[in-house]
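And then subunit A:
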Amino acid sequence: MITVNSIFKKFGKLEVLKDFTLSFERGNSYAIMGPNGSGKTTLIKSILGMVLPDKGEILVKGLSIKGSNDYRKFIGYMPQIGRYPQNMKIGQLFSMMKDMRPEIKTYDLDLVEAYELDKIKDKSLGTLSGGTVQKVSAALAFLFNPEILILDEPTAGLDPIAVEILKSKIKNEREAGKLILVTSHILSDLEELTNHAIYIFEGEVFFNDSIESLKEITSEEKFSPAIAKLMQWSLKKKSTTKALTYA
Partner candidate 1 sequence: MLKLLKYALYDILKSRFALIYTVFLALVAISIYQVSDDLSKVSLSLMNIMIMIVPLISAVFATTHFYNNLEFIELMLAQPVKRSQVFLSQLFAVIIMLSLSILIGFGLPMMLWGADSSLITLLAVGIILSAVFTGFAFLASVMTRDKAKAIGISLGLWIYFSLVYDGFVLYFIYSFADYPLEKATLALVMLNPVDLGRILMLMQLDISALMGYTGAFFQKFFSSSMGLLIAGGTLMVWMLFPNFFALRVFRKRDF
Partner candidate 2 sequence: MGPYFRIFCLSLIGLLAAVEGHSAVIRLVPGQSIQSAVDKASPGDTLQITAGVYKQSGIIIRKSLTLIGEGYPVLDGNMEGNVLIIAAENLTIQGLKIINTGKSNMDDSAAIKFFDSKNCVIKDNILENTFFGLHFSNSSGMTITGNQIHANAIREFEVGNGIHLWKCKNSLISKNKVSGHRDGIYLEFVTNTKAEENYVEKNMRYGLHFMFSHDNSYIRNTFKNNGAGVAVMYTKNVLMKENRFEENWGSSAYGILLKDISDSEVIGNVFLKNTVGIYMEGSSRIQFTGNTFRENGWALKLMASCDQNTFKANNFTQNTFDMSSNGSVVLNTITENYWDKYEGYDLDKDMIGDVPYRPINLYSVIVEKIPAAVMLWRSFMVTLLDRMEKILPTMTPDQMIDQSPKMRPYDYG
């Protein structure tokens, strides 16, 4: 559904993505992990067209996204920190988003209802608490029933009830056969929500397989220690590369 085909991206001298290749398939839910600065965000932003790769191509539903914006109607994006125009009201934000996708007439209002956003639709976005803003972001990401969902730290800032609502919504969508990409620092959330782990290290894919095989390879029974092992390995690999370079 999404194919990332050997993309390169440099920010100044820093090479963030190096010959990066990945593909994401429908019906799967991917946990995208990696230390800070590994290239997770750059990957997501590249798929969304916010970062333009220096080389390589990204295909969404078989079509290159270069110079195109139409493909984004298949994507629901929930940013890590949603910030909206201070003086706009919640209701207006929703109608603006709907205006941008005039061809979509049926809306998925599950989260809007669950979070009772209708009741506060006349509140200005500038007056909302961080948690409420996250609820708005989540509701917007699911609003158009998109085939692809990209969720950046979806549970951060939400209260436990809201987290549970969101998690069950994500699971529902996965079962409905959608493609879901999630980044999170909360490993338990990832274990719960995803079936496929991608570990990015220094701009390269270090691990890419199902969570079962991750546990198998690391011979751990639980997700968290498995990831921890993965991290150790990746660091070790780094030092060996260095040693090689020095030799």
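The set was built so that all candidates are chains of the complex that A comes from, given by their letters.
One rule holds for everything that comes next: contacts are C-beta pairs under 8 Å (C-beta built on N, C-alpha and C of every residue); 3 or more make two chains touch, one makes a residue touch a chain; residues count from 1.
If you're wondering where the values come from, they're calculated on a predicted model, not measured in any experiment.
Asker: Which candidate, 1 or 2, sits against subunit A in this complex?
Answerer: Answer for subunit A: candidate 1.
Asker: Write out the stretch or stretches of subunit A touching candidate 1 in their complex.
Answerer: Within the complex, subunit A contacts candidate 1 at residues 11, 45, 48-52, 69-73, 75, 77, 79, 81-88, 92, 96-97, 99-101.
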